[in-house]
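The other protein chains are all here in position, but one chain of the complex has been omitted.
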Amino acid sequence: MSDWEPKIVAFLCNWCSYEAADLAGISRLQYPPNIRVIRIPCTGRMSPKFILAAFGKGADGVWVSGCHPGDCHYIVGNYYARRKFSLFKDLIEYMGIEPGRLHFSWISAAEGTRFAEVAIKVIKTVKDLGPSKYFIKKINDRVA
Amino acid sequence: MQNPYLPYPVRIEEIITETEDKNLKTFKLVFLNPDDQEKFLYKAGQFAELSVAGKGEVPIGIASSPSEKGYLMFTINKVGLVTTTLHCMKPGDIMGIRGPLGNSYPWDILKGKNVVIIGGGFAFTTLRSAIVYMLDPVNRPNFKKIHVIYGARSPGMLLYKDELAAWEARDDINMHITVDSTEDPTWKYNVGFVPTITEQKAPPGNEDTYAIICGPPIMIKFTQPVLDRLGYCHDKIIMSLEMRMKCGIGMCGRCNIGKEFVCKDGPVFTLAQLNEMPKEY
Amino acid sequence: MLGYLTKIWTISERLLKESKVDMVIGFRKGTVPMMNEPCVVKSPENVKELVWDSNCGINLANYLTDRKEKIAVIAKGCDSRNIVTHIIENKIKRDQLFVIGVPCKGMIDRHKISSMFEKEIIEVIEEENKIIVRGNDCEKIFKKAEVLQENCAICIHRNPVIYDELVAEPVKEQTDIDRYKDVRRIEEMQVEEKNNFFDETLSACIRCYACRNACPLCYCPTCFVDESRPQWLGKSIDPVDIKTFHLLRAFHCAGRCTDCGACQRACPMGINVRIFTKKLEKDCFELYGWEAGMSLDERPPLDTYRPDDPEDFIK
Partner (left out) sequence: MKIIRIDKKNWAGGLEKLKGSYRLFGPVKDNEFHNFKRLDKDELPDFNYFNTRLSPKSIIYPQSEIMLEYELDENKENHHVMKESKKDYSQRVVIGIRPCDASAFLLVKRNFDTPEYKDPYWIRSYEATTFVGLACNNPQATCFCTSAGCGPFYEDGLDVLLVDAGDHFLAKIISSKGENLLEAAGWDTETDADEQIETMKQEAEARITSFVTTNKLKDKKIIDLFDAPFWEEVAFACINCGTCTYVCPTCWCFDIQDEAYGLCGIRMRNWDSCMFPLFTLHGSGHNPRSTNMQRVRQRFMHKLKYYVDKYNDGIQCVGCGRCIRLCPVNIDIRKICNMMNSYEVQVTSD
């Protein structure tokens, strides 16, 4: 498994982290190519279903990133999201996903450098955990 | 044991966009194995399960006529997962087909009779099959007068426009095409809802005349009293039901109405039969 | 608790006679031991159909969703908290309801009693604090406390939160209860152990959705398991689909669940489904100081926020 590379789905808020990723690109900042970005209108739009679907279809890690508290384009979307994520992360880890597979961050549009740094950190953590095994759906022997 | 769940592989030969809203496309399908075509013997009014690997199946009335050889034709409305996938497919793609399924229009009974076909919207597919079948030179002598009343919201929403025009030009079929409304000054046919046109154009009911109706529920609701007034007995009014289906062979249970399974015992019923059944369709 | 019945009849009869309500929603005697059937009584002559005993574990708030009539409903502590949630979530209006409050001493666990009684149970008779279980030519007497539903044993809100009339004086609330012992035990497990525990817990699940449907909180017109575009969940008994279902079902109840136990009581396979909802209940309490259904004036935790909410987990 030495050449194994994790697949990480990143849900990035259109108004901040998504642009930060852009900025990181324009600034030619380096980070490993393990991230697949899905743009969301606001972290408030994130549904736990998206995260579970990503894990179910084989993502080794999921990363959700949005605007710093107080900076939401829709004023309060990320405040609601914060509560939702807090409970969800606790629940899914309670049910047995490894801490370190699911990440959240606040990154503003100006923080290209920070985006690259967090990306490196997220990828490293997920990579250290190895391939996902607990919430991934495969053809199963219970299905005759 | 033959596996009734195993679709015949077919190739999409041609895709025709039928209506101006682009929600209806006609698919011409050709069997990959010629033997399968021999096995697929159908009658107008039957349906088939179209199968898209990885997505599922969808029951669709067969729009081609048994008299048209070498291909099958289905006109599909974009509604759910499978039909949307179908709309995104292209000629040459491989899919599957199971059937023919269900009963058909009662051709034994219709032999030697006047047939009045009343259709609305995109429910005209198996009616097209019936018309093409009856107009086939081999079959035409088996029927007396044929009337067709077919309506859509607007001229652009009519299916099979070229064929409609060709039938208009014939004298062995009485066409009454109508649209709910139109601003097209070149429109030369009827304007008005199907029930109204039926009242004006359909022949009166008698022992020798059968009506086949397919259309949206609202059209059926208002056409039925018209046919009553015209003197059609309920056992001479023939309808085709739509239901959610999965297996298509009367086993999975969901299309059950009363003691009938719409997929196997139907989808074609006379109004007299439907009157005895719970109104759960 | 057995003495409540006459009062329930009197109130119901009065309300129906005076046309204060169109119906009374309560329980009638079941056809098998330890089961009562939720029922509706519309005429004052029929109020004697109503029963009340320790087999009324179904949450009657479940029968109020989107109703338009004026309704009297019999409510235990947990039912009343779900009624509060229903009102907050606009599933029914307060002025449509006449809440007949029942101070509750707990419901008995039929699965537990069955497993503690080797023979077939023919009859279960309830006396104050005593449950007499009879089989063919055998009998066993249990203390009610030993056969309570687990959620009742750890209940700290036995008295209705809202009511229009109480059928008896409030009961003493239980104190010094450790509600989350089982949750903590799992929290302390290693990842592997957790997965084994939940795989084992859910291995019996047949996806009948009794847990979902018995829950007054589950009223979405289209449940996520029934959504087809996209289809979030497969329909088979695949363990990941089952696990995902239970996770999301619990999550949809986050900050709303009152631990009424209806889900667990309904499960035909005896699965401990409360183990999921309780984790969220614990978190909501610890993070936001929230208990569901305690007040009509507070918004549930996922429908509000504080600028200084905890966010240690966010980078």
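When the chains are written out, they are named A, B and C in that same order, and each has its own residue count from 1.
Note that in this section contacts are C-beta pairs under 8 Å (C-beta built on N, C-alpha and C of every residue); 3 or more make two chains touch, one makes a residue touch a chain.
Note that this is a predicted model, so its numbers are computed, not measured.
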(message) I'd like to know which visible chains would be in contact with the absent chain if the whole complex were considered.
(response) A, B, C
(request) Identify the residue among C:81, C:265 or C:278 that touches the chain left out of the display. (result) C:265
(message) Considering the whole complex, not just the chains shown, which residues of chain A touch the missing one?
(response) 137-139, 142-144
(request) Quickly run down the residues of chain B that touch the omitted chain. (result) 1-7, 9, 32, 51-58, 79-80, 83, 93-96, 242-244, 246-247, 249-259, 264, 276-278, 280-281
(request) Tell me where the left-out chain touches chain C, residue by residue. (result) 30-32, 35-40, 58, 62-63, 111, 114-115, 120, 122, 204, 206-210, 212-214, 226, 234-238, 265-270
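Just so it is clear, only the chains that are shown with their structure count from here on.
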(request) Could you tell me the distance, in whole angstrom, between the mean C-alpha positions of chain A and chain C? (result) 35
(message) Centroid from C-alpha atoms only, then distance chain B to chain C, rounded to Å. What do you get?
(response) 50
(request) With chain centres taken as the means of their Cα atoms, state the distance from chain A to chain B in Å. (result) 49
(message) Which residues of chain A touch chain C once you look at their complex with the stated criterion?
(response) 48-49, 52-53, 56, 69-70, 76, 79-80, 82-92, 94-98, 103-106, 118, 121, 134-138, 140, 142-143
(request) Would you tell me which residues of chain B are touching chain C in their complex? (result) 80-81, 84
(request) Would you tell me which residues of chain C are touching chain B in their complex? (result) 228-229, 231
